[in-house]
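Here the complex is missing a single protein chain, while all its other protein chains stay put.
In order of appearance the chains are A and B, and numbering begins at 1 in each one.
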Amino acid sequence: MGAFLLRRAVEAALTLIGVAIVVFVLVRVVPGDPIAMMISPGASEADIQALRALYGLDKSILAQFFIWAGHAVTGDFGTSISLRQNVVSLILSRLPATLELAAAATALAVALGVVFAVLGIMWSRRFPEKIIDGFNGVVLAIPDFIWALAFILLFGVLFPLAPISGRIDPRIEFEFVTNFYFVEALLRGEIAVLADLFAHGWMPALALGLPLAAIITRVLKGSLDQAMVEDYVTMARVKGFGRLRIVVGEALQNAAIPALTITGVQFTFLVGGTVLIEKIFSYPGIGNLAIDAVINRDLPLIQGLIVTFAVIFIFVNLSVDMMYALLNPRLRHG
Amino acid sequence: MSNTVLTIANLHAELRAGRKTGPGILRNVSLTVHQGEMHGLVGESGAGKSMIARAILGILPRSILISDGSIDCLGRQMVGLADSDRRKILGRDISLIPQDPLTALNPARRIGAQMTDVMRLHLGWSRARAHDAALALLNEVHIRDAEAVLRRYPHELSGGMRQRVLIATAFACEPKLIIADEPTTALDVTVQKQILRLLREMQNRHGTAILLVTHDLGVVAKMCRSLSVIHSGMIVEQGEVSDIVTRPEHAFTRALFAATPRYDRPADALSPVPGEVVRELEEKAATFDRARAGLS
Partner (left out) sequence: MAEPAQQHRLSAGLARRLMGDWRVVVGGSIFAVLAILAIGASLIAAIDPLEQDLLLELLPPAWVDGAEPGMLLGTDSLGRDVFSRLVHGSRIALAVAVVAGVLTATLGTVLGLVAGYFGGLADSVISRLVDIWTSFPPVLLAIILVALLGTGLHSVIIAIVVIDWTRFCRVVRAEVMQQRRMDYVDSAVTIGLGRIAILFREILPNILPLVIVLLTLEMGIAVIVEAILSFVGLSLSSDTPTWGGMIAEGRQVIHQAWWVMSFPLLMVVVTVLGFNLLGDGLRATLDPTLRR
């Protein structure tokens, strides 16, 4: 079990080091000069050279990579060119917002996906199943970006239900110790703050989670369908259990593994989706930061963000592997 | 009769595809199981014996339709019974010992949970009380270290152990009727005898009626007092085991006996069921189908 997890971690890390190298090289070989974007017009050639040297851009790409990697392992990712702040502290201050958003979206996706898969199986081969399948097809075809805008239009403007930008109402006077606003408000029992965070958060979280919910529904419904003809399900019927209890109590746990796999894979896309969703809802996370970093060609910040995303992915992959073990008792002793 | 637990009368079942009905799966099946007796239902694979078991439990495949006849179990009509009413009977008054203990236990749930759930559902017992009852049942089926077994997952037990667990579970709510559907087919030969002995022992202790579905006439001869022989969906012979074993009336039953391996005879003495016997039976089956086609 431990060896299995370790192997998966190493695999994931190797892939992501590959990604880091590809991106590192890519941002440097493509024409365009980050220094050109930050200097005032009329700066002398000597000034430009000085700045290039300051950010290490005058060396070869290989040399740059090793210098950067050498600093990175000590936790030093340099200074953001466009924001003139330490990259690590910049990312750390924004990361909690994104983590909370992604976690909320995943939770919503899992909840919706499981509920609709179970309902579909309960109504198997009857009319409501067709409605669920049809609706699911539409949700699958439309990406989070479109959902976000549609929600803004529907629940922000035409039928105003909730605020459509930001993470929290700036008028709320509450001193947060951490940047995990939601967790902190929850722990400190601040109902009013929690309600405001919820009002701001449900739309981006739902937009982000809906496509994943549709994928979970489809995969889980398929594997539930298979599980429902297993002998142990027949045994449960013969014991006199009702259909809901059989689906949830007997089939679900065995059918969950394929759905979990796909959730793990799709989580990458969900985290990638935060980039746009945060932009659309002016939500102050690392996704929003990433777009600005890319547009300003802020190399240190881009690199720092990529490593951040990479760490998140490794962490998620490992969590998924641990969940397998929890769901499948056979693995625990393997 | 007041001491019957199961009466099947003139049961017909057909394969159904859309509007069309196909050939008969069960043809005019009648069968009675008395309180506390073990009744053998014997036939080759595909003869329809498992379909009878499934019809009683109401778990026939969607494609098979009961077209006529009745299944009376403890005074209740099982054919066409509403699902909610059936659920009150299943598990409590009737239970099943399945064919394959390897697939009949949920791989993701502990043995204890799978044994106690049925008692908690039907008898309304607390977790603790059902747990104690499960311990007692495991002792009855001669499982040592029962406390530890309750905490295990199915894959940690051998096939024979799992079948013992399933037998114990079948007796959990003191049902009036247990359907044992080929309970030893999937097991090792060495384990088969132990399981049959255990089944007999449990039946004697609890006084439960058992419908033993099997392809092995030898097993029935040893275990049961009465038996029904089924072929092509028809009951071809029925009565006391002692009568039928000494003078089988139907050529098919004679043939089945001849095909049953016995320890006191060499293996090459086995003879397959003669072709003309099978043909005769199939003609009879076809006559049934024609007659029903004329009826409807």
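Please note the rule applied: contacts are C-beta pairs under 8 Å (C-beta built on N, C-alpha and C of every residue); 3 or more make two chains touch, one makes a residue touch a chain.
This is a predicted model, so every value here is computed, not measured.
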| item | value |
| --- | --- |
| Displayed chains contacted by the hidden chain, counting the whole assembly | A |
| Candidate in contact with the missing chain, chosen from A:A46, A:L62 or A:L158 | A:L158 |
| Residue of A:P143, A:G249 or A:P284 in touch with the missing chain, whole complex considered | A:P143 |
| Sole residue of A:L5, A:V23 or A:V248 that reaches the chain not shown, by the stated touch rule | A:V23 |
| Residues from chain A at the interface with the omitted partner, ascending | 15-16, 18-19, 22-23, 26-27, 30, 32, 137-138, 140-143, 145-146, 149-150, 152-153, 156-158, 164, 268-269, 271-273, 275-276, 279-280, 290-291, 294-295, 297, 302, 309, 313 |
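Basically, only the chains that are shown with their structure count from here on.
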| item | value |
| --- | --- |
| Intercentroid distance (Cα basis), chain B paired with chain A, Å | 53 |
| Chain A residues touching chain B - in the complex, by the definition given at the top | 230-232, 234-242, 250, 253-254, 327-330, 333 |
| In the complex with chain A, residue positions of chain B that touch it | 57, 59, 86-92, 95-96, 98, 100, 103-109, 117-118, 121-122, 153, 155-156 |
